[in-house]
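For reference, the structure is listed below as structure tokens.
Of the protein chains in this complex, all but one are displayed in their positions.
Right after this comes chain A.
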């Protein structure tokens, strides 16, 4: 569904993303993980068209969209959420979601009805008439997701939608994400919370210092020495193996 090939982004001397390739398969949930500062959000911004890549290409549903501006990508069925939530503060929750729904219908009544439905589905039912500025962190995350979903996307790019949620809120939202996938929406998610990644993703990509260092099923990727070192420091994998070996001998 989404194929990013050899994407590179430099910020005056610093290479934030270096020749990264990533594929989100149709109907699957693909994860993108990596330590802080690895370049995940930059990669996302290039995939969704908010940042221009210095090199590489992005294709969506078989079509090259490398030069397509973000709003056209949204129209083609690519929706994204922001890591730092961006509600339309002066509007109510329902109107926030309706802005997304307006992408598929010019009618206010239809957009509002669709916003109602999407909002309720994401557990925002009681908050629909409230000002978006008055929502809790968890509420704002849900709103981000609802707005993106209201555009009826084929591909959903989720940038840390679970960050800042407590364990019970995460438990509530995981089934929602899975249900979205089950309806045929392809999902690519940046996530720090490993429990969620292990739980949801079929494939995981690991980015470190701008480079893609591993890909595969989550269980396999977590065993990868390169990945462990990226998170825990050089030599950590060897030490862990040594520790595990030592423990077995006792």
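Throughout what follows, a contact is a pair of C-beta atoms (placed from the backbone, for glycine too) under 8 Å apart; a residue touches a chain by one contact, two chains touch by 3 or more; residues count from 1.
FYI, contacts and distances are computed from a predicted model.
Asks: So one subunit is absent here. Using its UniProt record, which name fits best from "Ion-translocating oxidoreductase complex subunit C", "Amino acid/amide ABC transporter membrane protein 2, HAAT family", "Acyl carrier protein" or "PadR family transcriptional regulator"?
Replies: Cross-referencing UniProt, the chain left out corresponds to "Amino acid/amide ABC transporter membrane protein 2, HAAT family".
Asks: Quick one: say which of A:1, A:111 or A:221 touches the chain that got left out.
Replies: A:111
Asks: So which of A:4, A:148, A:187 or A:207 would be touching the chain we can't see?
Replies: Spelled out, the listed residue whose C-beta touches the missing chain is A:148.
Asks: So one chain is hidden, and I want to know which residue out of A:15, A:66 or A:86 touches that hidden chain in the complete assembly.
Replies: Missing-chain contact among the listed residues: A:86.
Asks: Kindly state which of the options A:5, A:18, A:95 or A:172 is in contact with the chain not pictured.
Replies: A:95
Asks: If you put the missing chain back, which residues of chain A would it touch?
Replies: Per the touch rule, chain A residues meeting the hidden chain are 48, 50, 69-71, 74-75, 79-82, 86-92, 95, 98-100, 102-103, 106, 108, 111, 129, 131, 147-148, 150-151.
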